[in-house]
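Every protein chain except one is present and positioned as in the full complex.
All chains are identified by letter, namely A and B, in their written order; residue positions are counted from 1 within each chain.
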Amino acid sequence: MSLPAIASPTLPRGTLLNAALRSPSFLAGAAITALFLLVAVVSFVWTPYGYATQDIPNKLKGLSLAHWFGTDQYGRDVFSMILVGARTSIAVALIAVGVGIGIGVPLGLTAAARRGSLLDEVIMRLNDLVFAFPALLIAVLITAVFGPSATNAIIAIGIFNIPVFARLIRAAALSLWTRDFILAARVAGKGPARISVEHILPNILNTLVVQITIQFSLGILAEAALAYVGLGAQPPTPSWGKMLADSQTLISLAPHLALIPGLCIVFTVLGLNLMGDGLRDIFDPRLSRSRQ
Amino acid sequence: MTTYLAGRVASVLLSLIVASIAIFLIMEVLPGDPAQFILGMNAQPDTLAALRAQLGLDAPPLMRYFSWILGMLHGDFGTSYTYRVPVAELIVQRIGVSLPLAGLSLALTLIIAFPTGILAAARRNSKTDFAVSAITQFGVAVPNFWFAIILVYIFAVTLHWFSAGGFPGWDKGFWQGLRALILPSIALALPQASILARVMRSALLDTLEEDYIRTARARGLSRATTLWRHAVRNALIPVLTIVGLQFAFLLAGGIIIENVFFLPGLGRLVFQGITQRDLIVVKSVVMLLVFAVILVNFLVDLSYLVVDPRLRRRA
Partner (left out) sequence: MSLLEVKGLQLAIGDVKILRGIDLAVDAGQVLGIIGESGSGKSMSALSIMRLLPTGAHATGSIRLAGDELLQKSERDMCGVRGKDIGMVFQEPMTALDPLKTIGNQVAETIWVHGQASRREALAEADRVLERVGLPADLFPRDRFPHELSGGQRQRVVIASAIALRPKLLIADEPTTALDVTTQARIIELLNRLVNEDGMGMIFITHDLAVVAGLADQVAVMRYGEVFEAGPTGEVFRTLAHPYTRALFEASSHVPKRDPSLPGGPPVLTVENVVRDYRTPPKRLFGKPGAFRAVDGVSFRIERGENVGLVGESGSGKSTLARAVMALEAVQSGTITIDGQKLDPRDGASFATRRKLQVVFQDPYGSFDPRQRVDTLITEPFHLLGADAPHGAERQARIAKSLETVGLEASDAEKYIHEFSGGQRQRLAIARALIIEPSLIILDEAVSALDVSIRAQILDLLAELSDRLGLSYLFISHDLSVVRSITDRVLVMKSGKIVESGATEEVFRNPQHPYTQELLAATPHLERALAARS
């Protein structure tokens, strides 16, 4: 994608909040995301039934007042499973993003600060290398040796997130390094590390935040895919992807088992993407494209 | 231009080497004793010894690495422990499903995404643009395997237009084989096309802001002509990069889709390998897939030479 617009806040701080409140994408997205987070938090304190509680006589029931989302083939309450499954999705996606930022951002900043040097070359080559391994393949490699688990899913997705952030941060930082205010900082005797932290990072936060929402949503999709093929969180921990895997053979008998977890994934990802789009529009100083 | 090409080729070779080293380290060095790993805890000592000898595990790691690489260059991918046949044979069989699937999905993605993205950018802020934005927002959020399940439910289980899975084999007829790949390709293509359409739109909108667009309009070109003659080709450059990246996701997605539709491709092969602890199979298939991704990205780099004259510098 073309270089992200580095936002210089030509709007005073107060209006950033105003712009946020006026952006329909942001509001809708933030609302959905908040709901999703709320659901996951609530699941620690309350679920209608235990997520693993079986109730065979009531198996494969559709939506009802007793079971809001119906029951699965073991009579387990689907709503409870969804609530707890939200936890898995968030945990995996969030920690994987953390790994990506924690390692990717410093790598990107360093590569930009030492542009053209050997270090920069090495970092970029490593990036390209990891890009050749989609998260799924990394997961395959790791789980083949260490066995499937949520932790390994986090590692696989996290490793793939690193070059995403490194590349983005490097590109954003590079476009700032040529600006005069960076030259002024160098004339003031500040070294590259100090400049990266004091001047570069605060000015690319906008781009970073938008990418975080994107990678978070991609992480949820990736976790679902890994869980679907059995490489993610293992039973009895519920996971939306695993629920979909189980639902496949039963689809004629109980379509709600396939529809509901899928729709939950769709809406969560949609919410995050809308929020990211909204943020991007808010931060973009070119608020109206002027030319025909 | 030759320097650019040489640089790219060197980059590809380096990536392949480092990738193969990474895979080798994870698959052969990390498990400790691969033979023990494959046979499990209760293996008999003499079976272990036999397998070790067969796998050549007595040699030092560096030698094993080189013989693996050399073997692959000769088309020898080792022998599968579970199936007792050369892995190369298994790969050739399975590739007959995975490759057409990937190709068909990529073609569908491009056919859907490009016109959609261009149309949305050309009719910016109109109802068409809005509709495209809304549809692609959903498309991006849909997990491809879930979409596949839904497609199966509607088109196979309910309407009986397609079978719910399985692959009859190419020897049963070209159209029969293709028919089995249609639903899987659509499931793969739609989310990818959504992403690509959005990228195309965004890249085109950025390009339309450039000064040379204004110069073209000043010459008397209409908006539509300017779009086609100047904007689209310039917008292709960032879009091509994304297509290259997408191919990796396409391969990964293909692996999962094969599971939904019970297609006998590389994906199912690698998962069976994992469950059966057949490291030899897993190692080879992963290496092959990584090679495919690196190759496609190299082709994308080559395509830049065609599209962008600034890379074909004259002396």
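What we mean here is this: a contact is a pair of C-beta atoms (placed from the backbone, for glycine too) under 8 Å apart; a residue touches a chain by one contact, two chains touch by 3 or more.
Since we're looking at a predicted model, the values are computed, not measured.
Trainee: For the full complex, which residue in A:V41, A:L183, A:V197 or A:L253 touches the chain that was left out?
Mentor: A:L183
Trainee: Among B:R94, B:R198 or B:H230, single out the residue that touches the unshown chain.
Mentor: With B:R94, B:R198 or B:H230 as choices, the missing chain is touched by B:H230.
Trainee: Which listed residue, B:M41, B:L62, B:L159 or B:A218, touches the chain dropped from view?
Mentor: Within the whole complex, the residue contacting the unshown chain is B:A218.
Trainee: Where does chain A touch the missing chain, residue by residue?
Mentor: On the side of chain A, residues 8-10, 12, 179-181, 183-190, 199, 202-203, 288-292 touch the unshown chain.
Trainee: Residue-wise, where is chain B in contact with the chain that is not depicted?
Mentor: 2-3, 6, 210-212, 214-222, 225, 229-230, 233-234, 307-310, 314-315
Everything below uses one rule, namely that only the chains that are shown with their structure count from here on.
Trainee: Where on chain B does chain A make contact in their complex?
Mentor: 11, 14-15, 18-19, 22-23, 26-27, 30-31, 37, 137-138, 140-146, 149-150, 152-153, 157, 199, 202-203, 205-206, 208-209, 213-214, 217, 223, 238, 241-242, 245, 248-249, 251-253, 255-256, 259-260, 270-271, 273-274, 277, 279, 282, 286, 289-290, 293-294, 297
Trainee: Please output the residues of chain A touching chain B within their complex, sorted ascending.
Mentor: 1-2, 125, 128-129, 131-137, 140-145, 217, 221, 224-225, 228-231, 241, 244, 247-248, 251-252, 255, 258-259, 261-262, 265-267, 269-270, 273-274, 289, 291-292
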